[in-house]
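Of the protein chains in this complex, one is absent; all others appear in place.
For reference, chains read A, B and C in written order, and residue numbers begin at 1 within each chain.
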Amino acid sequence: MEKIRERAATLLAEGVVTLVLGYEEGTKRPRPLFCRNSESARKLIFDSRCIHNLAVYLTKKELVGKDRFAVIAPIATLRSIMQLYVENQLSEDKLLVLTVDPSGELRELVTFEDIAGYVEQFELKRGEREQEILSKIDEMSREERWKFWMEEMSHCFKCYACRSACPLCYCSKCVVEVNRPQWINPWPAPLANMEWHINRAMHMVGRCTACGACGDACPVGIPIDLITRKMMEDMAPEFGYIPGQPAKKGNALSTWKLDDREQFIR
Amino acid sequence: METKYISQSGIEQWFNAIITSGKRVYAPVNSRGQIDFKLVKNLNEVSSEYIQTTQSIKASVYPKAEVLFSYEKVNGKVNLTDFDPESVPETVMWKVHPCDAAGFKPLSAIFNWDGADKLHNAHLAKTSLVSFSCASADESCFCTSVNGSPGNTAGSDIQLTMLPDGGAIAEILTSRGGELAALLPSVFEADKGVKKEKYLVDLPARFSLEEVNTKLSKAFNSTVWKEQSERCIGCGACAFVCPTCACFDIQEDVHGSKGRRIRCWDACGFAMFTLHTSGHNPREHQSQRWRQRILHKFSYMPERLGVVGCTGCGRCSRACPVDMNILEHITSIAQQ
Amino acid sequence: MSKIGVFICHCGENISATVDVERVAREVGGMEGVAHAIDYKYMCSDPGQTFIKEAVKKYNLDGVVVGACSPRMHEPTFRRACAEAGLNPYLCEMANLREHCSWVHEKSEETTEKAIDLVKMLVQKVKKNKPLDSIKVPVTKRALVIGGGIAGIQASLDIANTGHKVILVERDPSIGGHMSQLSETFPTLDCSQCILTPRMVEVAQHPNIKLYTYAELESLEGFIGNFTAKIRLKAKSVDYSTCTGCGACIQKCPVKKIPSEFNAGLGTRTAIYVPFPQAVPNKPVIDRVNCNYYKRGACKICEKTCQVGSIQWDREDEIVTEEVGAVVLATGFDVKGADFFPEYGYGKYKDVLTGLQFERMASASGPTFGEIRRPSDGVIPKKIVFIACAGSRDPAKGIPYCSKICCMYTAKHAMLYQHKVHDGESTVFYMDIRAGGKNYEEFVRRAIEEDTVNYVRGRVARVYEKDGKLIVKGVDTLLGGQQVEIEADMVVLATAGVANCGSEQLAQKLHVSYDPYHFFAEAHPKLKPVETNTAGIFLAGACQAPKDIPETVGMASGAAVKVAALFSNDELVREPLVAVVNRLAPPLYSTCVGCFMCETACPYNAIEHEDIRGRDGSLIKTIAKVNEGLCQGCGTCVAFCRSKSIDIQGYTHEQVYAEVMSLLND
Partner (left out) sequence: MSSNTDFEPKIIAFVCNWCTYAGADLTGTSRLKYATNVKIVRFPCTGRIDFLLLLKSFAQGADGIIVSGCHPNDCHYTSGNFHARRRWIAFRSILDLMGVDIRRIQYSWVSAAEGSKWADLVNHTVADIRSLGPYQEYQKIADYLEKGGYHGED
């Protein structure tokens, strides 16, 4: 932790970067911190409680500015950074990544190749919570799944915290705000909410890195991250993508293989 | 206004009497790991161990999306069906916190500032509030800093203050409260002279409203907005859980020759909220939207409507995915 | 409010027999925005079209729906009628009341109701239609032909003879390709060089053909009618403007042991060389890898020999830029060579040859001057085995396809051998004999019957050397799998034809697709065999798949006609049913955020990057842009775009949404 503070302070003091994106102590748990001078770098912390996916800020130009900046990135953030890179949203010369490896060493990753190589070492696994809910869903009949999700969806009030927290929802105009035609009804209602979440999952095919930020952000506790998570788990082997190690060209839905398997087309 | 005593069993009998009367009763229920107001039939469904519900009673009193009117074109003629105030059922909100009950004053000030809002008033007219004073609070609570208190009765029809014996001090505050008590008058016993202050949580004020007001009146161009809002991701969670936020959007739901006009919740924190058709956005950056939120609640509303737009419930701080803590931010403005 | 005209056709009785057309017109006529609705016996007839034209003018219609047959049949007819009446043709739509309704349902209430729904659906769509203008793209009337084999030669000559300029690029120092290496050609056994050389000379002398030999395509930018090609002219080290092609330098060059590519490695060449005597151009290049001067810095004998001072040691590669309107890809194929057949001993035993090597050996201009002699000892082989399908039709070797030409050339080889070595004995191992072609089957029968070639149906398992003989072990499947063992003096492998090396990279440069074997992919396997997916780029010859000379020449002429057709107009006029990326006022400029996933979704490489810059020139954002010259209007990008920033004209979001809503609302 001390090393991160020191390094961040040095980077800022020497003008290598104008901003270090990291974490500080918050009300109940750590929260994002924008360090713009070496003074504020003293507030930086980094531990296992730092789970906000800071990659969400990297596409906000008014925040990161035009100069080079650094981001303190746990593994989930790194996966998002790789996906953003493939989607032409980040450039190598503006970004410096700081992370702490499992042995506690501070690592600086400068190129996307470095990040990809680093990310490769980590396997993406289900946590206890995901395991518990998903196995419960697995056991449900279709009608039960529909009931389960409709009940969950009836709580959604469309604050779009899921969208705002997702590093990959960087569209300047989201499809729910497209009104010619109005694809998805903008008011919160069980079906309109369901349509939004199905739509979000479709937009995440081949992109979601299962960071869980959407589920974490949901103020009414809908396990929305599990929709994209399950989709990711089902589709990744099907289409051969690994979250955090995206293909250089295209994604699962913009590419195809002659022998893509299906059993439902008559 | 009269003060009574109601015993533990009296509370239950009275509750059952309200149910039997056919009124809908909403009360805090623990479900899916969240405490929120839900329709209840039994007192034992009501949750006891919590500080605050995720959503304010606004979420139960008003629909999140509501039909203003509907229309249909038949043989070239348009038939219009207006909103019917009588369609709103009689509702009792049970176990409301004083900070929630206090929220209706700012809401009414907004909805009725230039003309009476038929829908808002209909919901209000059909809703009775049974508040429970607060015996506990957490670090996000700050009602005492915004003209409120754990035992504030403003907005409530009846307020109960729970006593160690399981009974409660019952303050019947309005005629509507009187009608509610009259559903089972026998359980309302004579006041035992117990002071309710003893059973309220001690919550010292964290800032002075006057001071905040003075600071804010000069703060429009301050850098504080940008500093505070950097981590804000621009979702609407704070507005949607807030008991006083009233931003709304109007939408058409058209199917062929039929349609309805819908009013649904919106939030000033959304980038699209102020976007003009031209492409210009007067509140282009999140910092401007954060400023609007704070100034509206703590400066514009007191100035123009004579009421503070915040009841100190702390929900926005709890709901915020990135810990935009309103208490912390307001305190820091007051101390500047 | 819209003013839409609806015209319901009886189609004689084809529609009116099952659909109550009058009711359709009546009910649709009562719709919001419909200004005029009639039914008529034959809408497509002259009087029918006149009704439409007059109504467009009389009611000032801003949309027309014709409820009649399939739009695949008469959409152009009715659009033209609208255009003649002054209504933009793209404001006319058709409801398919015949093929999709009256012909597939019995006469009933439901059938009429379905017809009403279908017309209403199109009325709702046409309300959202926008007037569109045809897309006009200027055409540069100059073609680029890549590859100077028979395919490239034929295509170049055909295009040049229509009066258009051609730039022909050849990788090797001479044009001619594989055909120039062949001895005789099946099924007529005429000499390959004799029929090819005049064509090569014609290319060199044609006023409309600019020939770049020893050159490769560096890059190709642009789109149909408007390509910019950068061509790398590899340094020849010889100044062709002064060189007379006397050949003295070649005689004197001390480096003489370089395996000759032209002779498939059987003969040798010098470091300064022309690939073969009839080369075009018949001037040498210096092979810098093998030249003493370039290797060690000393020699320069050629320079001393050259009377006209044409040797240019410090010549460098040069890049020339050519503007062209169309490209013909004619890069040909290659044959599988060494180490692909360890079981047949190729590369290990000198007397195991490929078909191409045998071809050179049988050629009068070849390393043995047309005599069949064992490379190991120069002895004339008395027993020779030809193995067909060496690699082809063998999924285990990764080549499941048939190389198509081997059956024929193996028959030819066996025949040539029998003609040259009268007491020789030849055996052909084959899987099937594929001799589909004019006079092909007769040719194979001649080999078997007149020239007594022994055909054995079966696979060869192994070839190994024993006491100076090549032992060929195989089975005869016609004799119930009987083991066959032949002591041969020479073995010739009919190796598989494969894609030319570098074809994958070339395809990527050109943005054309290729199949799993790296042959270039045609746009449609049946109906567009010479087109690629990229408009303006055509295919000729074996770069698409192995094929013989007549087929190659035919395809080259086909490609040439496609180019000529393209060049027959000054402008390319295209239907405006293409994708468009939205553009908005600042500060958004477009809802496109530039993720460019549409780029990979597009089958036509029509998505380009567009930089949006502020007044000071600073980059604001990079968004997608559809090249309307390339877009074919499939709309895959549209369904893919998350923010709905791309839309497709003619099938816009609003149009299809209105259709779906219309069908389901009532």
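Keep this in mind: a residue touches a chain if its C-beta (ideal position, glycine included) is under 8 Å from a C-beta of that chain, and two chains touch if they have at least 3 such contacts.
Please read all numbers here as calculations on a predicted model, not as lab measurements.
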Which displayed chains the hidden chain touches across the whole complex: A, B, C
Given C:N533, C:N605 or C:N627, the one touching the chain that is not displayed: C:N533
Touch with the omitted chain, as defined above, among C:T140, C:T305 or C:S513: C:S513
Contact with the hidden chain (one of C:I8, C:V28, C:V66 or C:M121): C:M121
Hidden partner chain, residues of chain A it touches: 137, 140, 142-151, 154, 175, 183-184, 187-191, 194-195, 197-199, 201-202, 205, 227, 230-231, 234-235, 238-239, 252-258, 260-262, 264-266
Positions on chain B where the hidden chain makes contact: 24, 38-39, 63-67, 255, 262
Sites on chain C contacted by the missing partner chain, in the whole complex: 70-73, 96, 98-101, 103-106, 108, 110-111, 113-114, 117-118, 121, 513, 521, 523-525, 533, 577, 601, 603-604, 632-636, 638-640, 648, 650-651, 653, 656-657, 659-661, 663-665
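Here is the rule we use: only the chains that are shown with their structure count from here on.
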Computed distance of Cα centres, chain C from chain A, in Å: 43
Approximate Å spacing (C-alpha centroids) for the pair chain B, chain C: 69
Residue numbers of chain C (touch at least two other chains): 588
Touching two or more other chains - residues of chain A: 173
Sites on chain C touched by chain A in the complex: 516, 588, 591, 593-601, 622, 640, 642-645, 653-654, 657-658
Touching residues on chain A, where the partner in the complex is chain B: 26-29, 31-34, 52, 56-57, 62-63, 152, 155, 157-161, 163-165, 173, 177, 182, 185-189, 216-217, 219-221
Contact footprint of chain C on chain A as seen in their complex: 87-89, 170-175, 178, 180-181, 183, 203, 249-251, 253-255, 258
